[in-house]
Every structure is written in structure tokens, then in C-alpha cells.
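Okay, so here's the structure we're looking at.
Here the complex is missing one protein chain, while the rest keep their positions.
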Amino acid sequence: MSEPLAALEAVGLGKRYGRRWGLEDCSLRLPTGRVAALVGPNGAGKSTLLRMAAGITRPSAGEVRVFGQSPQDQTIEVLRQIGYLDQERPLYSSFRVGEMLRFGRRLNPGWDDSVARAYLSELGIPTDAKVGKLSIGQQAQVALTMCLAKRPALLLLDEPVAALDPVAREGLMHVLLRSVVDDNTTVLLSSHALSDLATVCDYVIILSESRVHVADDLDYVLASHRLLVASSQEAPEIPPGVVHISTTRSQRQTDVIVRVEQPVTDPAWRVLEPTLEEIVLAYLREQGPRTPTMSPGAHGEAGGTAR
Amino acid sequence: MIWATWRMHRLIFLVSLAGAAALAIWLAVSGTHELHAWTVFTSHHCSMNEPGSSQICMNSSQGSDWFSTVDAALCTALPGVLGLVLGTPLVAGEIQLRTNRLAWTQSITRTRWLLTKIGVGVLFTAVVAGALTPLIWWWTDAARRGNHIQPTNFDFSGFVLVSYAVFAFMLGAALGALIRRIGWAFAAGVPLFVLARLGVRDDIRAGLIAPTSATVSAYLPVYNTDWYLNAGFLPLGRSTPPPGQTWTSNDAVITRCQGPGFSGAQKPAHSATYCENLHRLHYVMQFQPPSHFWALQAAESAVFLGAAGALLGLTVIAVRRWRT
Partner (left out) sequence: MEPEAPLISFRLDPRTGVAPYRQLVDQVRQAVSLGMLRAGDRLPSVREVVTQITINPNTVHRAYRDLEHEGVVEGRPGLGTFVIASSPSPMTSEERQVLLDELRHWVIRARHSGLDAEGVAALMAAAVRTEDPAPR
């Protein structure tokens, strides 16, 4: 079966800093046109993953491909297709906003100046303002404009809404979504506030302790996880054939989030469908290696897309 | 990218230009002063050997010495300072501010980004250094009586200045790419540049072009405009010491031959010529004449430009193979 080219594909991707692995054994396959949420606590490796996908950081292990090409090749072809927003929103602070646009125009053949100016005027950022004098939120928006005006096929955004007030946040999401509608842009954005992303993303990547735990379509993630509830006094066994993710125990009630391949029929447990937030928290809560109750081969299919 | 390089580093370009202009004005003033002092010196028939004969002679001689030393220092330092100041922020500046993450995700390859920046920087450096060259040449004529081939004057005479500046620029850029901090790169660049310049000046320059040798009667004065390298008693037929000997190996022979009483005002027992003939030696002087000046300039420029080229390669590799 010939599959269409994935927007972003990683196989065993890893980055080592000295003796510590900032990101380890990361595999995922993000199809085109998705809006993907990359969630995880600070220091989990989100920025490292984005930087490797953007071609700035060189992987220590494994490989990453954007539309089939390695961003490390630094060809113009692959550079044109990637729009990257760094966490630190680097800009030339002595430039005026208009000069930043000129910079983008001169270095990007695909630059759409009208998009940039329209977005900036919508936000009320004047083009003759000095970048260094703008507020942090405005600088973030200018940095984002630089990515959007490039009209890339893949947007890699590191915490794009972090410095923005709610109105600006909504405005940004609307701009991104319009781009997805108009150009079939693929968006991968990282955040540690999931509530912003729950209605917007259709692909989820959960990163914790430098490892990828989940990287799949949202529908599949929701369908393949269950919340099992039982009385703490009875404390029934976790049914076989599920992968235990996390357990929360209170005095009367025990909640267990599991990953399933087939429906759970054990009558001792009440089976509910967890929300995305509950699933994410379950993965992030657990520290250290988890012991799967499934056979070893089935666990750790973080890609889940080997079809 | 050319516009972007200029706009990004506009401030440092303009500051360097201002500094160069200030130096130019200063040299023009002090060079004129030197010329004036020399005119006074000669018109009062002051001799270089007896400057204390009158107050005017003393003033005009000492005044020019002070200016001369300071200005020579400035001219010697110029290429290194200019090059390092312009070169170190080129790559290190962007890395320190993380703007390389912005620049390297535009639709331009890293190699083109780097080569454009370096191209603009080298061109600017070369133009500024080149523009100052004729002025400094004029100053050397005024303050140093045109003695360009002497090592201390050679350092800032002629187009070799441009190659020093370009080398310093590339050194700054390479160190910036490797060390990734402007301050540290500059701090490392200064001693490295000084070492390179001294190394070439003291050990390599003399041999770049084959020096001239001439047999002369001992104790004749050396022409002021030659760059005197070595002199001594050598076996007849040789213009360099035989293996195992130095230029001064045969000094003792001649001294012994001339007999006691040589030191001081007493007449020696035998003349030097007699001793030379007796021991089949002749007095050879090895020097670089002014006629070799431009060839030496070209050769030394080639050395520094070659080194700059190697540093360019190093910088390109460092940027392309960037790990973090």
C-alpha cells in the first residue's frame, strides 16, 4: 500500500546532551493536514523534538523527515516547507517591524507580504515600531507572523500561545486554522496547557521524561483508552489484556486509566471514556518505567501506525 | 541577505568607520607635525648624532619620538583591532542572541547565509584597511623617513595591512563560530592574532624572499634603508654559515688574530683585512634591500590570506555541522 507522504516522520529519534538523553527513542508519523498537540511537562524534550524537526539541532540517534526529506540536508526545498517558531522568539531587536518583514521577504521566495501585513494590522502592531520596544506578547506575534507569511507546508510552533492574552490566543488559533483550511497546512504545536488545544487538535503526542508515550490520531487515542472505576475496598484486579497507565486511589474509589485493544468486560469495574485531559495527566503523572500487563511486544507502540 | 547583513551589523560597521576616520585625522595631524619637526631639525643643522646641541634640536627630536611611538603603535594595532571587532560578532552575535534559530529556518542554506555575511564583512574590512593604507604610507614617510622595509615599519606599510585585517576578521569569525560568545572569542582572538603576526614577522618574513648577501669591509656603516638581518665572518666562497657554525662563530678567530689591545682606543696589532686574508674569511652582510619590499609584501600577504582561507573553511564546517 503506497501511503501519502507524512508531513513529519521520526524513527528512533534521540538527542543526547553529555550523558543525559534530552529525547530518547522517539517515533511518530504525523500525516499532512493535521493539527497536532505536543504535550508534556517542561524539560520533557518538546523543544528538542521541534528543533530537530526544524533542522537546527542535529540528532544524536535516529532520523527525522519532513515530507520525506531530512531537514539536516538544509536544502532550500525542505527549508521552504518548514515554518519554525522558537520558544525564545528570536528577533532582531534593533530592527523595525517593517524591516523584519523585509528580512523575511528577501530570504524566502515564497513570502506573502500581504498575509504578514494583514495579520499585523489585525493585531494593531505598527510596522514602524522597533521590535525591541514591543511587549513580549507583541514580539511573539511578530515572530509568529514571520512563520506564517512564509506559507510553509508544516508549522512547528514551540508554545505559541504562552505569552498571549486570551483574545490574542484566540486570534492566533483562528489564523492557524484558516491556514489549515486554505492551504492544508500541517501544524504541530507544543503546549503545557492542554485546555487550549482540546477542541483544535486532531493528533496527540504525549512526551514525558524524554520519551514519547503516545503519538496518534485523537480519535484513536480516545477510543483506545478507558477509565476503570471501582471501589477501593473491593480493590479488584486489573483485567488482563490492558496496558496500565496510571492509578489514582482515594479512600472509597480507585480510578485506573488503561490502554485497551478490545472492550473490557470485567464486571468488577465500571468502564468509562476518559477525556483527553485525563489521559494526558495519566501519562504525565506516572514516573519511571511502567509495568505493562500485556505481552512485551505490544507495549510501547508509541507510533501505533505501522500499517 | 546582503541587505540583512548590513542592517544587522550596521552599528559595528559605522563604529569601525568612525574609528578609522578618527585615526586618519589623527595621523594627518601628527604626520604633519612630524614633517614640521624634521624641517626644523634639518634647517638648524641638527645632526642625528648630536641632538643636544641646542634646545630647538632637542625639542624637535624628542617631540617627534613620542608621537612616532604612539602612532606606530596605533597603526600596528589597527588591522588586528579592525578585523577582530568586525569578525567576532558575525557568527557569535547571532548565536548568543539565538537569532541563528531564526536565520537558519528561513529559505536560505546555512552556507549561503555564512558566505554572504563573511563576504560583506571581508569586503568592508578590506576597503577600510585599504583606504587607510596610503595615509599610513605617507605618515611613515613623514615620521620614519620612509624606511618602509624595517620590520616595525613594514607591519603597517603597504597592502600587507589589508591582509592582516582580513586575517584578523576571519580569525574573529572562526573563533566566534567555535566559542559562540563574542567576549570570549575576542579575548582568544587577540593573543592568537599577536602570536601569528609575531611568528610570521620574526621567523618567516626574512626567508620569504631570498635575502641579498654582500661582502663588505668590516665595520662599514649599514645603509639605513636596508633591513639588516645578519653579518659576520664567513669562510671565503660562502654567503651563509657552514652547517654547524653561526654568523658569529668566527668572531673569536679574528679577535685573537688582531691581537691584544684591540679593545679600547689602542691600535690593534694586525688589521682586520690582514686577519681575514690569513684565515681565508670575508665579512658578509645579509639584508633585505628596499627593492625587495613589494615582493616581501606580496609574499606575506599570501601567507595571511592563505591562513584566512583556511579559517573560512573551518568556519563553514563549524556552522554546517552545528550540533546544538
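Labels for the chains are A and B, by order of writing; each one numbers its residues from 1.
FYI, a residue touches a chain if its C-beta (ideal position, glycine included) is under 8 Å from a C-beta of that chain, and two chains touch if they have at least 3 such contacts.
Note that this is a predicted model, so its numbers are computed, not measured.
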In the full complex, displayed partners of the excluded chain
A
The one residue from A:Cys201, A:Ala215, A:Ala230 or A:Leu281 touching the chain left out of view is A:Cys201
Checked against the full complex, the residue among A:Ala6, A:Val35, A:Ile257 or A:Leu284 that touches the missing chain is A:Val35
Using the touch definition from the top, which of A:Lys130, A:His174 or A:Arg285 touches the missing chain?
A:His174
Contacts from chain A to the absent chain lie at residues 33, 35, 170, 173-174, 177-178, 180-182, 198-202
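Criterion: only the chains that are shown with their structure count from here on.
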What whole-number Å value describes the gap between the mean CA coordinates of chain A and chain B?
58
Could you please specify the touching residues of chain A with respect to chain B in the complex?
51, 54-58, 74-76, 79-80, 82-84, 86, 88, 90-92, 94-95, 99, 102-104, 106-110, 143, 146, 150
Interface with chain A, chain B side, in the complex: residues 1, 3-4, 7-8, 10-11, 97-111, 320-324
